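Of the protein chains in this complex, one is absent; all others appear in place.
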Amino acid sequence: MSIKVRYFASLKEAIGRSEDNLELAGLVTVSDVWRSANPDKTLPENSLAAVNMDYVELTGIVMDGDEVAFFPPVTGG
Amino acid sequence: MSIKVRYFASLKEAIGRSEDNLELAGLVTVSDVWRSANPDKTLPENSLAAVNMDYVELTGIVMDGDEVAFFPPVTGG
Amino acid sequence: MGIKICTKAFDPWQEVQLYLHSAAAMAGKYGATNVFIGTMRDFNEGDQVKGMTLEHYPGMTEKQLEKIVAEAIEKWPVIDALVVHRVGDILPNEPIVLVAVWTSHRGDAFDASRYIMEALKSRAPFWKKELLGSQVERWLVKNTDGYL
Partner (left out) sequence: MGIKICTKAFDPWQEVQLYLHSAAAMAGKYGATNVFIGTMRDFNEGDQVKGMTLEHYPGMTEKQLEKIVAEAIEKWPVIDALVVHRVGDILPNEPIVLVAVWTSHRGDAFDASRYIMEALKSRAPFWKKELLGSQVERWLVKNTDGYL
């Protein structure tokens, strides 16, 4: 299945990319998506994750076509 | 001593006057001012009183030249 | 601190902008603004309301409003505050009261603005008389707690 991964703000800068397009197979969680895209990097503590623009836990299941996003705590307003 | 008395809103309408000028002698409280100006009328319950534009209790003492006001609960804002 | 009593309809947004222009030194110093506007509705207690007359106690009104704003400035780190209140004959949809508070942080702006509104409602000497659709005039007896 195809998964689009997006990164924002300081996390995007730390990784040096704003997005990845992954091809994955089997039962895949949000955590698995991070590990597949960034095998050498631990997801920074306090990071937030969203699937299709809704907040999710890292244990959430990802489906074909999903957009998964990782980003630091939000600081708007 | 000279005391100016002022009435506002529904209390003014009930009394039919907006102000009185009284000449009083001795130790005078806010209550006494009301009674002198309106010997036949009880001050309606919930009425508020002010001396020189500050809220006071009915037991407050009045001085020569004071402006005493009586009015119903305020309803601004 | 700004305290203003208006005998004619006022535009709350224009009042705030006017005040900001007169307080240019504040620019860049405040992070939060809270504004409350009370507007006349065309119904109350189940009745259609055509208009309203707002009586006040000139002099005491200003004195009490200044006191209330000074209390808010003492209780919270308020940079500046503005209160505008209408008196006289008012039509539905016209603003009655405007409170604006400028602070560094948002919590203080909300708290101080609300404090000023609640204190104004219970202590500023204004009285409303409604003119109902039936032509009956009715003095408001007391202010509510701010909810239904």
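We call the chains A, B and C, going by the order they appear; numbering starts again at 1 in every chain.
The rule is short, and it goes like this: a contact is a pair of C-beta atoms (placed from the backbone, for glycine too) under 8 Å apart; a residue touches a chain by one contact, two chains touch by 3 or more.
All of these numbers come straight from a predicted model, not from anything done at the bench.
All shown chains touched by the missing chain in the whole complex, by label: A, C.
Of the candidate positions C:10, C:30, C:57 or C:127, contact with the hidden chain is made by C:30. Per the touch definition above, the residue from C:54, C:69, C:82 or C:109 contacting the chain not shown is C:109.
The omitted chain makes contact with chain A at the following residues, 6, 8-10, 46, 50, 53-55, 69, 71-77.
Where chain C meets the missing chain, the touching residues are 13-14, 16-17, 27-43, 77, 92-93, 104-110, 113-114, 117, 144-148.
As a convention for this text, only the chains that are shown with their structure count from here on.
Chain A and chain B have centres, each the mean of its CA atoms, that are 72 Å apart. We define each chain's centre as the mean of its Cα atoms; on that basis chain B and chain C are separated by 26 Å. Across the assembly, chain C contributes no residue in contact with two or more other chains.
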